[in-house]
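In this view, the complex is presented without one of its protein chains, the others remaining in place.
For reference, chains read A and B in written order, and residue numbers begin at 1 within each chain.
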Amino acid sequence: MSDQSSNPLASVMDGLKSWARINSPWVIHYNSGSCNGCDIEILATLTPRYDLERLGVKLQGSPRHADILICTGPVTRQSKERLKRIYEQMPSPKFVVAVGSCGTASGAFRGCYNICESIGDVIPVDVYVPGCAPRPEAIIYGVAQLLEMIKSGAPSAEMRKAEEPAAVEG
Amino acid sequence: MNTEELLQQAEELLKPWAKEVSRPEDNRLDVRIEREDLLAAVDALILKAHRGYLAAITGLDHPEDEQVELVYTFPDMAALVNLRVSVPYADAQVPTLCDLIPSATLYERELMEMFGVTVVGTPDPARLLLSDDWPEGVYPLRKSFTGFDQLETESES
Partner (left out) sequence: MEAKEPKKFIVPIGPQHPALKEPGHFEFSVDGEIVTGASIRLGYVHRGIEKGTEQRNWIQNIYLLERVCGICSHVHAMAYTLGVEKLAGVTAPPRAQAIRELVAELERIHSHMLWLGVAAHEGGFDTLFMYSWRDREVVMDLLESLTGNRVHYSTNVLGGVKIDVTPELADTIRKGCDFLEERLQHYLRVVTTDETFLARTRGVGPMTLEQAELLGAVGPTARASGVTRDIRIDAPYASYAEFPVTVVTDNGGDLTARFVVRIKELFESCRVIRQILDNMPESELVAKVPRRIPAGETISRVEAPRGELFYYIKSGGGDRPERVKSRTPSLCNWSTISTVAVGHKLADMPMLLAGIDPCFSCNDRMIQIRRKGHEDQLWTWEQLRRYGIEYYR
């Protein structure tokens, strides 16, 4: 941090990067065990009626191109490792939006043997969008909240997670 | 042909192997057979007489008898023919239907991992639904399996 503050160009560059990120967040979508209900609503959010693209959001096929992971579902045993792998493949800084009640706290599937508790147990989540399934408006609101958060410079869940062990040691 | 006639015809076809025949519902015929006769019965019903298609293989666990019961359902229009085969835990094996009905492969893979019934000769015995790290010998749809927590504590101990 001290290096950056001593270099005036670095802070300008950071500001520029953040500005660019807010105006064109690319998302990737992964279904980690949901019933498809949230997934079709995410797709509906991207299509002409709701048109999330007006916020600069673009759905991306590859995790390596994405800033935001939109993730649905209660994370099944089989998809847990895949979810982690997709998250790790994304370049930092990265953000996660968990969509749906089952991604928030397993929802209707609570007690089923093949699921984890929530997406938050597997990867750090920035924004939860509850609902079964949440309406497209709710998903847009969730993404808008995330963009607000990035704009305000608040630490992302990824950064908080990275700082956690250091805080314990200190 | 109406449902009644279809069921009567199916009953006639399955007679050589039937150990027990019942009509629990208007449109359903339950025929209990030995597992050795399964292929012959399916061959007679589906391939020779073209009566219906394989809709599902349902597993039922009977812990009190230490048995797994398999229900092969063959619908034809509104008529339903169930072939029921029971296999003991100690010798949980059935022959594959895939030589007669290729589409049985997915149902058989499901059966193998969910109930621990070995389907002898099934073309692809790989796991279909359970995760790669699922412990061997744990079959989730048996009544003795009661959940994730039990699984965790067992693997820890």
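Keep in mind that, in the parts below, a residue touches a chain if its C-beta (ideal position, glycine included) is under 8 Å from a C-beta of that chain, and two chains touch if they have at least 3 such contacts.
Note that the structure is a prediction, hence the values are computed from the model and not measured.
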| item | value |
| --- | --- |
| Displayed chains contacted by the hidden chain, counting the whole assembly | A, B |
| Residue ranges of chain B at the interface with the undisplayed chain | 24-25, 27-28, 53-56, 58-61, 71, 73, 75, 77-78, 80, 82, 101-103, 105-107, 114, 124, 126-131, 140-141, 145, 147 |
| Contact footprint on chain A, counting only the chain that is left out | 28-44, 47-49, 59-61, 63, 73-74, 76, 78-79, 82, 86, 102, 107-109, 111-115, 132-133, 135 |
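Keep this in mind: only the chains that are shown with their structure count from here on.
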| item | value |
| --- | --- |
| Contacting residues of chain B [partner chain A, same complex] | 130-134, 140, 145, 147-148, 151 |
| Chain A residues within the chain B interface of the complex | 76-78, 80, 111, 113-114 |
